[in-house]
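With one protein chain removed, the remaining protein chains of the complex are shown where they sit.
Lettered A, B and C in written order, each chain numbered from 1.
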Amino acid sequence: MPKIRTLEDLKKIKESTMDLTGARSQGKTRIIIGMGTCGIAAGARVVMEAVMAELAKRGLKDVSVETTGCIGMCQDEPLLDVIHAGEPRVTYGKVAPEDVPRIISEHVVNGRVVNDKVIGRTD
Amino acid sequence: MGLYRSHVLVCGGTGCVSSGSQAVLDALKKGLADKGLDKEILVVATGCHGMCEMGPIVVVYPEGTFYCRVTAADVPELVEEHLFKGRIVDRLIYKGEGTVADVPHYTDIPFYKKQHRIALRNCGYINPENIDEYIARDGYVALVKAVTEMTPDDVIETVKESGLRGRGGGGFPTGLKWSFCARSAGDKKYVICNADEGDPGAFMDRSLLEGDPHAIVEGMLLGAYAMGASEGYVYCRAEYPLAIRRLKRTIEQATEYGFLGDNILGTDFSFHLHIKEGAGAFVCGEETALMASIEGQRGMPRPRPPFPANKGLWGKPTNINNVETWANVASIIRNGGAWYAALGTEKSKGTKVFALTGKVNHTGLVEVPMGTTIREIVFEIGGGILNGKKFKAVQIGGPSGGCLTEEHLDIPISYESLSQVGAIMGSGGLVVMDEDNCMVDVAKFFLEFTQAESCGKCPPCREGTKKMLDILGRIVAGKGTPEDLDSLQYLGTMIKETSLCGLGQTAPNPVLTTLRYFRDEYEAHINEKRCPAGACVELARYVIDAKKCIGCTKCAKVCPVGAISGTVKQPHVIDQDKCIKCGACAEACPVKAIDRR
Amino acid sequence: MQGIDLTINGKKVVAEPGMTILQAARKAGIHIPTLCEHPALPVAGACRVCLVEVEKNPKLLTACSSPVAPGMVIHTHSPRVLEARKAVVELILIRHPLDCFSCPSNGKCELQEVAYELGIRDSSFKEEGDTCNSYALEDANPFYVRDMNKCILCGRCIRACDSLARYHAIDFQNRGIKAMVQPPVGRDLEHSDCTFCGQCVQLCPVGALSEKASAGQGRPWELESVKSTCSYCGVGCELNIQVNRKTGRIANVTTDYQSPTGINEGRCCVKGRFAWQYVHSEDRLTRPLIKENGSFREAGWAEALSVIAGRMNAIKEDFGSDAVGFFSSARCTNEENFLLQRLSREVMGTNNVDHCAHL
Partner (left out) sequence: MKGLGETFGSGAMTNDFKSIKEADVLFVVGSNTTETHPVIGSWIKERKADGAKLIVCDPRKIELAKYADVYIRHNSGSDVALVNGMMHVILRDNLHNAAFIDERVENFEALRKVVEEYTPEKTSEITGVPAELIEAAARTYAAGPNSAIFYTMGITQHQSGTDNVRSLANLALLCGMLGRPGTGVNPLRGQNNVQGACDMGALPNVFTGYQKVENADVRSRMSGLWKCGELPAAPGLTLVKMMEAAGTGDLKCLYIMGENPMVTDPDTNHVRHALENLEFLVVQDIFLTETAQLADVVLPAACWAEKEGTYTNTTRTVQRVRKAVEAPGEARSDWEILTDLANRLGAAWEFKSASEVFDAIAACTPSYAGMSHERLDEGPLSWPCPAVDHPGTPNLHVGRFSRPNGKATFVPCEWKEPHEWPDEEFPFLATTGRILYHYHSGSMSRRSAPGEFVRELFIEINPKDAEALHVEEDAMIRVTSRRGSVSGKAKITDRVPPKMVFLPFHFAEAGANVLTAAVIDPDSETPAYKINAVKVETA
């Protein structure tokens, strides 16, 4: 381990460690995946893995991935909600792993809702 | 390393470890691995969360769900339900007083909501054995900033501006203290961290050392840089093995990163840090005694002046601060003095950590801004008095602090306000007492402690506290005289006036404050031979309630001295002269007709 | 170095830099009572008797430990000081036995002096059964007696052992009211590092430590001090032989830590302080002895000396000067050695004179 010399050195460590502690504060953006029995049956876990992979690929640190139980729209599982701080909660339905990159790049990163997948908004 | 969607924090503080958090930790790791979740969920052992009587504590992020009293047996459910399916396990979540509508986030819990954590900011939040997590929380930014961008004087000025004062109890302005040591000439200087936490029931230092040791080290580094010290000691009680282990680990890591050792950050600033395990004598918390102990002599105070800033450890200029003080320094340098000074009262800035114990619903570590009232701490954070009993007093500032009453509940806590009413900030002990506590007995309890811990060097503390103890012993035994109160008052005043060190100068406080605020209780003991709280055994009286008594004679049968008389089916009576207050009758009575007064 | 101006009890005083308030006061002839302080020892500030009031200073300060600062205004006998000082001494007196009548230190006891000075007869805090009697008398060794019931824990003995004798044989043990000066736990003095130089005994301000051989040999005020030089090893410590003129006997031997002439700076060892009883030994020779057929008989000086003169002259006549030899002594004085070698060379005409220089 090279000795630390500057704030830059510190920042590097901080970056590489961010996810260690970043996951401990609800991020600016929250992605919530329905993990009820129904959801899991419909492939929610595969979707979540896709989400994790995509976030890792893009090095997004400030996004928290949460799970929740069945929210009662089982027919549309897997469900994936995106919440930008201060914006209404957007719920996507019948999400497939291949939809994930799009949702993340469009909505999570650029704030453009992917309308064709939306099944609901709530405040 | 991959990204984790969720972190499960398991408290690794001494409190929780003793209540089995290690087993929970292991079970969690295994459970997650079995479910194949170990790639996406990270389990972290953290320092103390403060709410120790609720341990073992587990917090699940990002939701921040706060589970308490978790056992290994609960883990499978926790994994299956929450971590896998995202369903909160209701029965394990923390419920404040009564029920809670929806699951509160960690920080929404009343115990935490009222708190403002600076010293404790990382406790329970990071893995204290991983320097990277500390750095992720902006650790060592202050050090780098100071060493590369600030002059030693800048650092001292910032600390002065922050208004930080010694958290060990004295409350001496830290920046000023530093400037003395910085100004005093010497080829070699020392900084010392006083971690000889001796107050009964106090554990803030321990929690800080266990929960965020790097913050202490960074604080000392900043002090060393500011004062030109090249060597430091952490004087820690040997009774804190976990804290010592983590400190050693911390020193290793900091040395590896080049924060400790020679030419720190490539500059000519060098600092070497040692750990000195103390035998845990109370008086070694006194800075001159502490230094004597580090020098290998018996821990005994010496008069000041000369002050450590001029003639300290091995005669060299030395600066001693306690753990909590050091823990605040890095944040102050990082965020600026004004930021810290924005909190607190006019003369007492920032926050203070208290160890809340006694007859409250939630005991534990509490960090609040100066100026918070005792009422807020006891009733909002502490959740009020146990079993709805009546609040009577709080002993604030440790064994040599003072007992405050109902009427003081709303004074904003500050060094000044407390000393005005005869108490002290001390290291932050807060013992809550209810109607069942006899204040004479309480005063006696604390004095017994200070007398037993008196180093014996100076007569006032050695002989005087003993004499006061004799008198208190008489009073609780119902043998006191009215003159005794004057003697207590006089002795107390003289001991404060003439004792060598802080221990002796404050030892009489519990007696003097109870004399001041609960004189009636003393007088009841003396004049009526009665203990209003019914706590003093020698003064207890067992009385049979004639209305309730059914004359079953059970009491008369169990009385070992035949003090109870009465005919069958008729109310019985206790001969107070014979009664030895063993309480057997009260236990035997089927209708609870006998009560103790 | 320019002086530091102070005011003590309204009197202008000039002190030297580095002085303590006590030193400055003494220099100015102002008396401040003390107990744990001794010029030969490091400062302790333990007994609190020398507390003084320094204006602008909220707390009373111990004069023995507080350095002087320019412009200090000091009161050594203000009402506040006197009350505090009185309280401290009365606190010390709670447990201290008042059997001064039989105490070996009566007359040199510093606690006695301080109490007398403050007009204290007995401690107003003292109650039935307070007088300390929990320590058994320790007199296992032939040198000195320890009566810890009388100890006031001033710590002088500890500092003496530490900084003068350099053995650290004793220290405070236990805490609170049980605190006491003892050798290391589990060992008695005779099996500690103590070498019985007795410096602690001399420096004890009360009767807790006293010399065994001096018991009953005379009260302090009866003794006359004769300055001399130790007759044991080659260091040549200056000693003060305390003589009781009533009995014509030595009562004890002390040292002077302030002596301008003592090369030992007041230090000494067990022999210098305690090995003097031989002077009054029953075995001392008191008359010349002449051996007649195998056994000695007492004789007068004239007879003894003339016998010697006769025999020595005869041997010189018969066998020559070098048949005679002289052993001088490294324990006798210079004067005696000088005369013996003159006797040998000048009177008997031989250089056969030597002494045990090498033994």
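Simple rule for what comes next: a contact is a pair of C-beta atoms (placed from the backbone, for glycine too) under 8 Å apart; a residue touches a chain by one contact, two chains touch by 3 or more.
In this text, all values refer to a predicted model and were calculated from it rather than measured experimentally.
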Missing chain: touched chains present in the view: C
Residue of C:V14, C:A69, C:A215 or C:A330 in touch with the missing chain, whole complex considered: C:A330
Residue of C:V14, C:A69 or C:I290 touching the missing chain in the full complex: C:I290
Hidden partner interface residues of chain C, rising order: 141-143, 163-166, 195-197, 212-213, 226-238, 241, 243, 248-250, 260-261, 263-264, 267-271, 274-281, 283-291, 296, 300-301, 304-309, 311-313, 315, 318-319, 321-359
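Methods note: only the chains that are shown with their structure count from here on.
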Interchain centroid distance [CA atoms averaged], chain A/chain C, Å: 86
Distance from the mean Cα position of chain B to that of chain A, given in whole angstrom: 41
Chain B and chain C, separation of their C-alpha mean positions in angstrom: 50
For the chain C and chain B complex, residues of the former touching the latter: 43-48, 51, 60-62, 65-67, 83-84, 87-88, 91-92, 94-95, 125, 127, 152-153, 155, 171-172, 174-180
Interface residues, chain B side, partner chain C - complex: 281, 283, 298, 300, 302-303, 305-306, 451-460, 462-467, 470, 487, 491, 494, 497-500
Chain B-touching residues of chain A, taken from the complex the two chains share: 1, 3-7, 10, 13-14, 16-27, 30, 33-37, 40, 48-49, 52, 55-56, 64-69
